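All protein chains of the complex are present and in place, except for one that has been dropped.
A and B label the chains in the order they appear, each numbered from 1.
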Amino acid sequence: MIAYLVRRILMLVPVFLAVSVVIFSILHFIPGDPIDNLLKIGSSPEARAEMEVRYGLDRPLPVQYGIWLSNVLRGDLGTAIVARRPVADLIAQALPHSLALGGLALLFSTVAGVGLGVIAALNRDRWPDRAIMGGVLLGSTMPSFWLGLILMLVFSVWLGWLPVSGARSWTALVLPVLTIGLGGTALVARITRVSMIEASGRDFVTLLHAKGLSPLRIQLGHVLRHALIPVVTILALRIGWILGGAVTVEVVFARPGLGTLLIKSLSQHDYPVVQACLLMLAMAVMLGTLLGDILQAVMDPRVRAALA
Amino acid sequence: MMAWPAPLRALGHPMGGLAGGWLLLVAAAAVLAPFLTPYAYDVQDLPQAYQPASAAHWLGTDEFGRDLLTRLIYGARTSLSVSAAAIAVSVLCGMVLGAAAAWFGGWPDRAVTVAVDLTWSFPEILIALILVAIIGPGTTGVMVAIAVAYLAQFTRLTRAQIMTLKGETFVEAARCLGAGTGHILFRHLLPNALAPVLVSAMLATGDAIILEATLGFFGLGAQPPVPSWGGMMSAGSALVFKAPWVIIFPGLAVAITVVAINLYGDALIAELDIRQKLRRTA
Partner (left out) sequence: MTFPFRKTLLSASVSLAALMVAQAAAAQEAVFVMATNEVGAPTYNPIKATMLNTATGLIFDRLVSQAADLSYRPWLAESWEEAPDGMSWTFRLKQGVTYHNGEPFNAAAVKAWIELFKAAQGENAYMAEAIASVEVVDDHTVRFVMSRPEPNLLYNLSSTFMGVVEPKSYVALGDNYGVTEVYGTGAFRLDSFTIGQETILLRNEDYVWGPAEAANHGPAKVARLTFREIPEDSTAFLELKTGGVDFLLSVPADLIGEVEKEPNLAILTLPGQELWYMPINVTKAPFDDIRLREAAAKAINQDEILAAVFGGAGAVADTFLISALPESHVAESARIAYDPARANALLDEAGWTMGPDGVRLKDGQPLKVSLWTQSDSIFRRLTEVVQAQLKAVGIEAEITTFDSSMIRDQYKTGEQQLAVRSYNWDNADIVDWFFGGDRLGYPNVSMFNDPKAEELRTAAMTGAKNSDERVANFTAYHEYVLTQFPMAPIYQPLQVMAYNADRLAMPPAIDAPAFGAAAFLDLEVKE
């Protein structure tokens, strides 16, 4: 098991390096550069060269990459070129908002999804099952920015219950969390339902029935526990997907966060900030995948047996 | 019964039939657009702007007085063709890469695996946004962006399929009979791996429609006056309280179409009995 863990973590190293190369280099293919935003229009080439030296943009790309990577590994994310402040400060301002949004959306998806999935599984092929599965499918196919705007229209404008945008109070979180969470709910509900139905057919369930336990107790006490394994795994694997949803939703609701920071910095060519944001998102996804794989290994007896 | 191909048999499922019907309807409307509507998608009639639904304009008009239903139908052309073309490219490249990785093993396999893990480390929308920033706005940029965003999925799926098929007896038999690599790959392995890849491609087309719409929301993709569902919603987002129908209907079109793709895909999976094959690599 330990050997598996070590091997799994070591596998991340080449991926991390590849990710860092891509993050670093891809921005340089976008037309325009950050110096343009700083220089006086009509500036001399000398002034430009001086500015490039100042921000280290005059060196060959591989050298710039080496410096950047070694700084990042030492925890130094550099200084924003256009925003003129430490990138770490910008990230520190944005990250809590994104974590709150992503975390709550994840929680919402899990609770609502498992709940609906259980109800659907218990009523397999009857109308509550069909209604729930139809509803969540519809929920997962609406573009998140559209859903966000429609929710805004209904709950903020027509009903006046919740604030439209921003992050000035906890109520401002409700609509963005719902917007992202509804997509995740569909996924969780589907997996919960399928896993419960599958688990119900397993030998140990027949045994429990034979022992005379009440069907509901069997379902909630034993079957659900088994069914949760794939749910947790898939959720961990889907962290990136939730973060991706957060980018659009943050823009729609004018919320501070990594998504808005990223979009803003991308359009200003503020490389250090974009690099840091992408790195944060990629790391979250990689850790999510790692977590998912480990959970699968720990909880799935077949995989565990294979590794032993 | 077996004489019917699976895509037709899928229509026999209650939900599959309904979903397939909707998809056929949308596709037919997109193809026959000029014959279905008396309006042009690009002719402005400014005094008629912001009209709610009426007998003349079944879904109302947009901010230029253009018929919304007309634009929705023409928008289906853009959105469906961009998404489908992007996924087709993605599937082709993914199959080549995946097959190569599985067949040759060694460093090509490791390189492909790292590349797959690499693209999976970024949310699809970010990959797409950055690629469009590089390539430029317009449908080509969006198509490439979508194709790259989903490449990893098909590569990984094909690789897994080939890996399992590689050890099977009929491949061994072909090899013993002296068949070359190309022959085995293209005549034996890929055709057998095709069904699950095509079904997942179909499901991915649904996701691609949403991604295309999201990029359209950021003002990327088909340029005005050519309508796309995403572009229409993007324009509608500024009118959300003044003329909510401008954003509501394209969103519903996306949602219903993607639901239909999913339901039809489910029916197809059941017919082809490939749930296990897809599950293993999900």
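Keep in mind that, in the parts below, contacts are C-beta pairs under 8 Å (C-beta built on N, C-alpha and C of every residue); 3 or more make two chains touch, one makes a residue touch a chain.
Everything numeric here is computed off the predicted structure, so don't read it as measured data.
Engineer: Where the complex has a chain not shown, which of A:S200, A:Q268 or A:T289 is the residue touching it?
Structural biologist: The missing chain is touched by A:Q268.
Engineer: Can you say which of A:Q64, A:S140 or A:S156 touches the chain missing from this structure?
Structural biologist: Considering all chains, including the one not shown, the answer is A:S156.
Engineer: Among the options B:S81, B:T113, B:N192 or B:S237, which residue touches the chain absent from this view?
Structural biologist: The missing chain is touched by B:S237.
Engineer: When the complex is taken as a whole, what residues of chain B touch the one chain not shown?
Structural biologist: 42-44, 46-47, 49, 63-64, 133, 136-138, 218-220, 223-225, 234-235, 237-242
Engineer: Applying the definition given at the start, please give the residues of chain A touching the unseen chain.
Structural biologist: For chain A, the residues touching the absent chain are 31-32, 36, 40-42, 82-85, 90, 93, 152, 156-157, 160, 163-166, 168, 253-254, 256, 260-261, 264, 267-269.
The criterion applied here is as follows: only the chains that are shown with their structure count from here on.
Engineer: From the mean C-alpha coordinate of chain A to that of chain B, what's the distance rounded to whole Å?
Structural biologist: 22
Engineer: Along chain A, where are the residues that touch chain B in the complex?
Structural biologist: Residues 14-15, 18-19, 22, 26-27, 29-31, 137-138, 141-147, 149-150, 152-153, 157, 240-241, 243-245, 247-248, 252, 262-263, 266, 278, 281-282, 285-286, 289.
Engineer: For the complex, give me every residue of chain B touching chain A.
Structural biologist: The touching residues are 114-115, 117-118, 120-126, 129-130, 133-134, 206, 210, 213-214, 217, 230, 233, 237, 240-241, 244, 247-248, 251, 254-255, 258-259, 262-263.
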